[in-house]
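The complex appears here without one of its protein chains, the remainder shown in place.
Up next, chain A:
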Amino acid sequence: MTARRRRVTAAAVGSLCWLFAVGTASAHGGSLAAGGRESLTIPTWLFLSTGGAAVGASFLLASFVTDRSFVERVHSWGTPLVDGGVRIPRLLGRTVGLLGLAAVLVVGFLGPTTPRTNLAILLVWVGWWAGLAMTTYLVGNSWRVLNPLSTLALVLPSLDRDYPERLGAWPSVVGLLALVWLEVVSPLADDARLLATVVLGYSVLTLAGAVVFGRETWFDDVDPVERVFRYYGRVAPVGRRGDGSLHLRLPGIALSERRLVDGADEVAFVVALLWVTTYDGLVTTPGWRDLTTPLVDAGLPAHLLYPLALLAGFALFLGVYRLAVRASTRTAETYLAPDELAERFAPPLLAIAAGYHFAHYLGYFLFLAPALGAATLAPFADPVSVPVYQLPGWFGGVALASVVVGHLLAIWVAHAAAFDLFPSRLQAIRSQYPFVAVMVFYTMTSLWVVSRPEVPLPHL
């Protein structure tokens, strides 16, 4: 068994290195803010097939690991870090969060109007949505403590109205789609006044919700932002146990746990998260522009096109996932209800979403991080030029590699979840066939988007 495992590991490492080499040599995609990306030196179809084949091959490699006790050892590995009741970091975190919100509002309304020198814009997009989100799946979810709205809600009274249980996580699905639509179509990254207005509006809405339904209910069920960070945090190596203590685990491993996603609403949220990260990149590809130009020319209003495409893509991703679940009940010949499978195999998709987010935002973050630093030191200065970090030429390879790594993690975690769910190991492997097909489809879509040059948002 050990000799075989060593061979398997060697083969896995070999095929990965090969893929990285291909990615590094051929593509310089993914560095969004840098511009001037070179096109691929190999045909796109071959590049996409290689990515798809790597995912398929890694599934085959994972299927060689059939030793249940080995899988369980990998997944139960962990070590406690600190126990609950550490109050000073929490107070500090809450203060930092409140200062951040205050900075966004004050500098947003009163600061310089150039996007790259305005602290509000840099803090929200570079510091928070790119940087903090990355630390959430790479290290752990600190937003739970930092979230300034959650801190403010602590001191507000609560009416404790009953939250309608049947709504579940659906309001957060709608909220996530709405936020991404707003982010894509409105100049929130260019207009500091508008950004501050939206942040203020969102804060008022959130605090009102927390007052009506209670802070716990609102942030656990309804608030889409809190849920995004909570879900990303499940990919991270630092997690929180029920008693509040922090512990260390292998990255992504916790995604195979039972009851991580509960109900069709939470499954929909995971799929929505995966879809919006794709949509965000998709709308700035030349392919999207070419595809939609005839539609807009034919009279479809552009402000209808974007929300329609957002909803249609979400329906497609969710439909494909539901089909995979149906197919899985057949390939595994199981009598478990399809909903059980849908819930159990949704969390691995979070690793894919995280890998794609990393591919999409790492370059953006590194490029603008010096500008964020400069704006933090002098929030009301409006310098003519801002410091930026020029990314090296090989950087596109990192973006492509992170898309693939996200999928490899997802394949492994789904493999472990299947072993936990089915008594027969062959049945567990067969249950994964439809999901692997779906993951190959998602990988090829993501790689295609990441490898395209970025064009300005068309028609708006």
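Going forward, a contact is a pair of C-beta atoms (placed from the backbone, for glycine too) under 8 Å apart; a residue touches a chain by one contact, two chains touch by 3 or more; residues count from 1.
By definition in this document, contacts and distances are computed from a predicted model.
Asker: Look at the options "C2H2-type zinc finger protein", "Electron transfer flavoprotein subunit beta/FixA family protein", "ABC transporter ATP-binding protein" or "Xanthine dehydrogenase family protein subunit M" and return the one that UniProt uses as the protein name of the missing chain.
Answerer: "C2H2-type zinc finger protein"
Asker: Return the single residue from A:P164, A:G242, A:G299 or A:P423 that touches the missing chain.
Answerer: Checking each option in A:P164, A:G242, A:G299 or A:P423, the one touching the absent chain turns out to be A:P423.
Asker: Of A:D160, A:D290 or A:D339, which sits in contact with the chain we cannot see?
Answerer: Residue touching the chain left out of view: A:D339.
Asker: Considering the whole complex rather than only what is displayed, give the residues of chain A touching the chain that is not shown.
Answerer: 11, 15, 42-43, 46, 49-50, 53, 56-57, 60-61, 63-64, 66, 68, 329, 333-340, 422-427, 429
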